[in-house]
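What you see is the complex with one protein chain gone and the rest in place.
Chain nomenclature is as follows: A, B and C, assigned in order of appearance, with residue numbering initiated at 1 for each chain independently.
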């Protein structure tokens, strides 16, 4: 481990001293990381960690994938274009072509591609602008427990109370409707439709409806295919643009490249980020139907729209989708995960828990407050990274890299079960 | 040029076909770039370009700087951490330490460092949140011709009309005051003070005042030191937080690391991005006085706060600031640039132009509409990248990499003069 | 009829020529009215009309009540104070004392009285301000099909789409929840509670909940006592102020002075206007619990807070409430009305209608679009004033003066049945 020996000085104190109190994961995972490969990380003490966190869904292809790594080094060595705003570069053009050939065309998706700035919230903000520009309306409908980002536009459609308070201003131009199964005594689709068709509902006709098919931050709530179809139908009926925020659930996380494929819907706008960059490098895309491409040049822009290192890795990452092999493997691993969760919930009734989610985006919702956090903490001590989700951090969340092998999964499961037993004080 | 031969297929058609109409620089610079070094770029036809654009201020240290390049390749080769959110990593810690040692401490700036997401607009949005949280107020005072970013929070304090319209919603919680010298018959400081001290002015007491010392997008308008000191004094008097957006003017662009050093002011909050990453990789920082560090953990977050490749390059970039050699060189080149502009304006009175700016961030404002754009276009054809600035694109803007040598400058000057003569039809 | 002979020149043309297109009732009731008494009006052609409209609920005590009339003339003759802003006057003091003695004290309501400007929307705007000031929050929860007024604050909590559009700006700081029985598949109380207790719902904790117990403009929707109790319970649980807008349903319209008495709830704030003035003169009150009286002097004001003629009539009007005789009479007449509506709906199944409302605030909701308007029009021709209600004007609405006698009611019923038969083309 040469790196750690070269820089022996980096300790947690450095972060405590110089970095803002806003830092968060360095508190949940209080160690200094130095190296990573596949589904594993190591810290400066050479302790090994299994990754059930995957950079919050950014590392679907694992850490430091070898094919991408080789290409990146080659690209850098050749003094190829690194930063290009939205100028045309070879790396950008190659990505555009391959994204069209491997992802869009086979799925009959006639989308234009926009590079909105390299973060998820940039993709969301551009989607909102486009929906408003196209319709001339201002309101965006979002859902309970949604998470779409931390800049003011995205925050206005995010559910989390403490994040919203952080805005420091009242958040406007949005309306939060009940997500699928949000309230046992409310039929979400029926309510939404009645709101929209009644001229007295107090809800202004929205420009767009933005939805996550599986809510990653809001508690791993998976919408049913029927509900998603219902939302699409409502959007069509009232001339509202349907936006799928596939930033966390996309790029194969739920088994298909786009998470909405299994529901058979076709959103007007799609936001991608996180794993689209392949190697964990900042990148985001906004996709939309050709007829929506009414932007003026430069109407939305940003300095880092041309992160060419990300384009190189992203292009290589698309190779996973040239055949259906990868998708099938993910499905198999998802089944293992589902089975593990089902068993766990059944085996430990004292956990008072229920399974959540889909694909390799699953979780366990615990009734008792604080317990999910304790389990994550215990798992970290045993060498596994995992985070909580939900408005009260009531869910512990499985988000392993999609490329994890079965041995890795099993090892992770074991750590989690051990951690759970410790927390529940089961000998 | 091996890369271009490997990927012969990338043509401008690819971008026209697949990328959104929102693309903009690929229209001003209509060629496919493939390679870059220092202050030069090459396209797939192996045509060479001198860079007076520097990625809109992102490439102060030039393209593909060799020292950073070596470190990046080494870092990648060792499978070091690439993506880390805000977990502690060796690369992040090393940057924090060096940033403190080389930049903050010698300037007696007792700032905490926040990683707000890797784009300028993220830094600005976090600054606004913090100012609002600290003061419990909602309004932000910004200035005419300001540019702070394209997400809704940043856009609400941006002056440009067409960018603002892109929001699709009325922008609120902001008040735009006249910048230094904005209107010949208005004393900006006197007006602002009267607005704030009169309980009947209709301007709610702001949480923060955000200012660029030189307005990069708004027309290369440089605020005088006296005006900046006046703004700081007003901010202090009324308990308003002073935010300097140093995203474009910082990192040495005007001669000192922070652009506000020569005015002798000390902002409460500073936004950095663009060249802070050194190599053109997405990165941003929000700096603020220790007593402002009242964030809750995770109150502002984002997926790409841990772009470790950027940290590696950024750390190396700080070496330029270990002594004052680099700053002095920038100053010398700035003098050459000033001299060139003065001569140009005098020599071509038919241009009806005036010099603008400071350091290696200067421009020429032309009275006649459209002329600056024509000059940039002619320069591009002659092998020089340069962009316009200002609400009517009335300024052509010199933004060479700070590491450019005198020969490069002279060659660029010649191209510009030639272009200008062509446009003005001077034989 | 001396008046009409004195001013023979007033014709409908005058209004068409000089008055704005915004005029509305002069289109539904296209004649020039000149005289009125009790539940009757006459136009300049001396045609008589039965009033089932009562100035949209302003004339609960009928037109030109003799007792009030005598007092008004006496008051004017003595050159008593007419206009007083919020100075102390005899008329204002007398009203305050009597309102306390006859209305508040017997109902154990320990409210302070505010004169917010003499229109309903003023009362509502002051209530919103107070709720926001008390709680430090900004959001107001209102309900589908609510109507609270036409100034921006009140309009933001009003449901009607076309009224909302009239604002010309996006309406903010409000959230519209389903009213009792709004959607068959939604349990309103359960949904509201889940929104408030889930920190991820995207609904900011409201300052106040504003509700009409019977929605006068929104379709004569009467909330059940259980639902109102549920709303009060939720408001208490979450520290939200409960505001009842009793502008149309109050002052005896539903049988008790305050419409919320039968539900046994005790709002934090109550808005009164319309019939509180007794004689149809502009007046409004905002009542609130003593502990909410945190206003600064003059923090909400207005020129016509001291309409003393209204105070004189309003004081006399309170006499109706000294015993329970009046309330009992209203109840008896309400029973007659209910019976008539039930019969009507049953007798004319082709109307596809359902009864709505409570007390002397009832209506008939017709499935077929346009039919209610036609019935109102036919009734007008037969000498009866009646208006429609509901987002699609689908309800014809019975709002006779409370002092109407049974003969008047019967005569009105006959006209309505005749009109209905004509519209339905029944022999």
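The rule we apply is simple: contacts are C-beta pairs under 8 Å (C-beta built on N, C-alpha and C of every residue); 3 or more make two chains touch, one makes a residue touch a chain.
Since the model is a prediction, treat every value here as computed from it, not as a measurement.
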item	value
Chains still shown that are in contact with the chain withheld from the display	A, B, C
Chain not shown: contacting residue from B:186, B:323 or B:410	B:186
Residue touching the undisplayed chain, where the options are B:218, B:267, B:282 or B:306	B:218
Residues from subunit A at the interface with the omitted partner, ascending	169-170
Residues of subunit B (touch criterion as defined above) contacting the omitted chain	138-139, 142-146, 157-162, 164, 170-176, 178, 182-187, 190-191, 194-195, 198-205, 218-219, 390-392
Absent chain, residues of subunit C that touch it	2-4, 7, 9-12, 14-15, 18-27, 29-37, 41, 44, 55-59, 63-64, 69, 72-73, 76-90, 92-94, 96-97, 99-100, 112-115, 117-122, 125, 128-129, 131-133, 138, 149-154, 156, 162-163, 166-169, 172-173, 207, 247, 273-274, 279-282, 286, 288, 293-304, 307, 309
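One rule holds for everything that comes next: only the chains that are shown with their structure count from here on.
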item	value
Geometric centre distance via CA averages, subunit B-subunit A, whole Å	30
Subunit C: positions in contact with at least two other chains	170
